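Excluded from the complex is one protein chain; the other protein chains are retained at their positions.
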Amino acid sequence: MSEKITNIINELEKLDYKNLFQDDFLHTWDKSQEELQAIFTVADALRAMREENISPKIFDSGLGISLFRDNSTRTRFSFASACNLLGLEVQDLDEGKSQQAHGETVKETANMISFMADVVGIRDDMYIGKGYKYMKDFSSYVQEGYDDGVLEQRPTLVNLQCDEDHPTQAMADLLHVIHEFGGVENLKGKKVAMTWAYSPSYGKPLSVPQGISALFTRFGMDVVLAHPEGYEIMPEIEKIAEDNAKTYGGSFTKTNSMEEAFKDADIVYPKSWAPFAAMEERTELYGNGDQAGIDRLEKELLEQNKQHMDWAATEDMMKLTKDGKALYMHCLPADITGVSCETGEVDATVFDRYRVPLYKEASFKPYIIAAMILLQKVENPVETLKQLVADAKERQKNK
Amino acid sequence: MSEKITNIINELEKLDYKNLFQDDFLHTWDKSQEELQAIFTVADALRAMREENISPKIFDSGLGISLFRDNSTRTRFSFASACNLLGLEVQDLDEGKSQQAHGETVKETANMISFMADVVGIRDDMYIGKGYKYMKDFSSYVQEGYDDGVLEQRPTLVNLQCDEDHPTQAMADLLHVIHEFGGVENLKGKKVAMTWAYSPSYGKPLSVPQGISALFTRFGMDVVLAHPEGYEIMPEIEKIAEDNAKTYGGSFTKTNSMEEAFKDADIVYPKSWAPFAAMEERTELYGNGDQAGIDRLEKELLEQNKQHMDWAATEDMMKLTKDGKALYMHCLPADITGVSCETGEVDATVFDRYRVPLYKEASFKPYIIAAMILLQKVENPVETLKQLVADAKERQKNK
Partner (left out) sequence: MSEKITNIINELEKLDYKNLFQDDFLHTWDKSQEELQAIFTVADALRAMREENISPKIFDSGLGISLFRDNSTRTRFSFASACNLLGLEVQDLDEGKSQQAHGETVKETANMISFMADVVGIRDDMYIGKGYKYMKDFSSYVQEGYDDGVLEQRPTLVNLQCDEDHPTQAMADLLHVIHEFGGVENLKGKKVAMTWAYSPSYGKPLSVPQGISALFTRFGMDVVLAHPEGYEIMPEIEKIAEDNAKTYGGSFTKTNSMEEAFKDADIVYPKSWAPFAAMEERTELYGNGDQAGIDRLEKELLEQNKQHMDWAATEDMMKLTKDGKALYMHCLPADITGVSCETGEVDATVFDRYRVPLYKEASFKPYIIAAMILLQKVENPVETLKQLVADAKERQKNK
């Protein structure tokens, strides 16, 4: 066994994460610090195993179901990669973008597709107040099916983005930060600017700023949430971030000045999102099938955005950060000024300088998802990982 | 080896099912009693193995092709689950809903997609006189390809629903009944009400009432087929049911009274379907591309349905059954009054009371499909199952 993998597994042995087993991953804030740490550790272990050509397959057969309420090439590939790495085949359940009926219909579908499902990955981020609720309902329906003897096993759920949180993104982002800063112990006191940025496109979800605010405040970091007036995030999530700051010894502050947020920041995460109130209105309009209202709202929102075109990660803005060298982050794809749009979230030269770290940031997501699945399905992960490494089955012959 | 699995395999050893090997599964009535029994037995064995975390993979690689002439999430998942359990990856061949040209084109497609296909699951239920014919043609084309040395192996076919039969549904339904009544030996003399029910939707296939009539009459049961005048099923299938009744010591009767069918029934299966004559007309209209005619027919059929809105599994109707406690069955999804539609096939309270058995009924389908594939591809299933159980490879590590 390579020393690297041995060390990772030894770290895992010290943590208490037993409550992850047979649970779902919906919000980062439902989980303890050690549980999150366990996910990071297993993600590192799986990556090291793959890099050393050791197969981490824990399933000989089985299905991973992707249930996306929105098109998503990247999330689909991340989920498929994670499932495949562990030995699961992906089946997509495409339900279109419609607001699905809850209750009877969802209960039936949840059971019908889960007879042989080991994991269900759900993305449902389009409607405020609906996405997370859908996942909770789905979770209770498969639990009921399992308790009633309908399902041989209860599939575990992974939230691939909802209206409240985007845990696989935020966790991948944080794992990237941990690696960039040389360990979780180095995060304390680092300043993170989670800021709004201008985009010519409409209605981007709030799950990233919310997920980052709620997660990064748990590691003693000083998180500054910056946005123009009217672009508030959900108040419940701000409350979580504030409580985290108290508990974990960091801080969570808000400002309407991008400059203030960028000033001496170690990390900047400038990204567009829609105003919360508008997203709520949109949910209402879609619910009523009010197309005229939807069109009117879109027009208004684009006009509103246009009043804040100066919110961008320009070269000048970057100079304000710590030594002018803050780690620039983005969940991708970014709206790059002069490349993907006329005026966008970030200058082309800034984006280009950070391309490699940005791609690396994204590369953690499949491993984060795989780690969540493994810890939710396997009762004794330390023993299982040790056995996989001892077996040392090649992922690819004669690589 | 667990005693349960040992007993199941011992049962299999007593049966004669050698003709299933290298054949297709198109109609239940093409098969002998022992062949059907073998499929039930292998389905039970595969389920027990999965529940005991023993991998039943018989393929190290291979493809299962799903060829659906209609959208179908549930059937697609059942087929994918069955294939995955045995080690096959599913590839979907989506040909749209058009009436496909036969002959040259089908022959070529059948061969082109089958170079590495181990099984092909076909669903083609939309046109009377076309679906089964298509499967037979497909079967002869791949046989020809195999005989000519084009195909390394001949893929086996599974009928996932045609205009005549719905064998995976009817077999799953019967396996559910066998489990509910404690064994196939307890079916003799049980009264089964296969009845039409009102639905506000249009043109549901006849394959379920036909499949149930033709299969349930083979186990000494008293099958009553009930429907309003004009909703007859195919006469050839009625003839099969009548012959079965004579051969196997049960009965097959017809009535235009739902009450008569429900009276003292042990099992009720109330479900909407389109009139046979209308389905024939529809096939003709589609063939001619007569959209005006299709629209007119739909309107007429919905009007015709509306004259029979009293055909429903209401609480009052259920009281007529044996002790008021008949087993309520449905292939799902059902049209539930006040839930999925204003007036439908079944009262919400009735459906709700039977939800668990209904879901269990559906849970047998993937295992029935897997059993069909296994018995059609493996020359000595008893030996193979014993070996799988002896190897005891975990389906999931450390479950």
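In order of appearance the chains are A and B, and numbering begins at 1 in each one.
By definition in this document, a contact is a pair of C-beta atoms (placed from the backbone, for glycine too) under 8 Å apart; a residue touches a chain by one contact, two chains touch by 3 or more.
Being a predicted model, the structure only gives us computed values, none of them experimental.
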Candidate in contact with the missing chain, chosen from A:A80, A:I212, A:M258 or A:L374: A:A80
Among A:K31, A:R47, A:K190 or A:R282, the residue in touch with the chain that has been omitted: A:R47
For chain A, residues in touch with the removed chain: 47, 50-51, 55, 57, 73-74, 76-78, 80-81, 84-87, 89-90, 332-333, 336, 339-340, 356, 359-360, 362-363, 366, 393-399
Missing-chain contacts mapped onto chain B: 58-63, 89, 91, 93, 103-105, 108-109, 111-113, 115-116, 118, 145, 148-153, 377-381, 383-384, 387-388
